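This part shows chain A:
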Amino acid sequence: MQYPRIELFAPGHRGCAGCGAAIIVRQILKVAGKDTIVTTPTGCLEVFSTPYPETSWKVPWIHVAFECAGAVASGIESAIKVLKRKRGKFKDRKINVIAIGGDGGTADIGFQSLSGAMERGHNILYIMYDNEAYMNTGIQRSSATPLYASTTTTPAGKISKGEDRPKKDMAMIMAAHGVPYVATACVSYPDDLMRKVKKALSIEGPKFIHVLQPCTTGWGFPPEKTIEIGRLAVETGVFPLYEIEYGEFRLTYRPAKRKPVKEYIRAQKRYRHLTDEDIERLQKYIDEKCKLLGL
Partner candidate 1 sequence: MIEIRFHGRGGQGAVTAARILAKAAFYDGKYCQAFPFFGVERRGAPVKAFTRIDDKPIRLRCQIYEPDYIVVQDSTLLDVVNVFEGLKKDGAVIINTVKDMEFDYKTYCIDATGIALEVLGVPIVNTAMVGAFAGATKLVSLESIKKAILETFSGKLGEKNALAAEKAYNEIIKKYGE
Partner candidate 2 sequence: MVNIAAIIYEPGNSVRNKTGGWRTFRPILDIKKCIKCEKCYIFCPEGAIQEDIDGNFIIDYDYCKGCLICEHECPVKAITRVREEK
């Protein structure tokens, strides 16, 4: 038996067929276990998992607003501390406080709140499931949208190649907060992702994991390819997997030979406007980034 059998995210949710976010949540909760409280900012996950009177969550869960998951998690963590200290509740139990937010709720509107929570040193784990755009509202660009991706607010057109800015590097920004643990992970590598969640939860203080989540609807690929696309992102070096533990950087996966970025790009509709020359430029950009990480 490879994976824990515990299921804390129930079926019946309204996620798209092939939704990577749902897979990520299943994987997270398998390692986090029952003694976990989850907060989710507004976003796809929040919406598809809790249309009243139904919930898919089997752990205590709370949604407050779009831009404040970091602060909400801070409040929960502080309350647990107080309950332990003043009332003897949860005595000798480790209660995990996990925020699971999309890239919009994390890298954009929730960025300040997240930064505050990380800087203050709360014992929380923040997981960003990154589908590289505002999928909940219909594929608008976020600061996590990668270069050249076409979204509804950065559409490719006669004079536009889609998004004109490179992706914001959230993991490195979080690492700059000096938190004890930062990692990147991808839905397609469950062993790696689950090991990182487990490790993060064993560390006291603020932790951040950036998880890539290919989105069938937003990226434009058939639902069965969610895992394959994620794998391509990693194998091409578009999305390197690493962890930074107490400031020490370590690649956690090194492709035997990096695949051409073209394979990843051509598999998605959001990039279909790109010419071979465009992809060549992207390849160069990715090569440089990989070189920096020693990949």
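Methods note: a residue touches a chain if its C-beta (ideal position, glycine included) is under 8 Å from a C-beta of that chain, and two chains touch if they have at least 3 such contacts; residues count from 1.
Per the selection procedure, all candidates are chains of the complex that A comes from, given by their letters.
All values derive from a computational prediction rather than experimental measurement.
A.B. asks: Any copy counts here: identify which of 1 or 2 touches chain A within this complex.
C.D. replies: It is candidate 2 that touches chain A.
A.B. asks: Show me the residue ranges of chain A that touch candidate 2 in the complex, using the header's touch definition.
C.D. replies: Interface residues on chain A, with respect to candidate 2: 1-3, 5, 7-15, 17-20, 22-23, 26-27, 49-50, 52-59, 187, 190, 216, 222-228.
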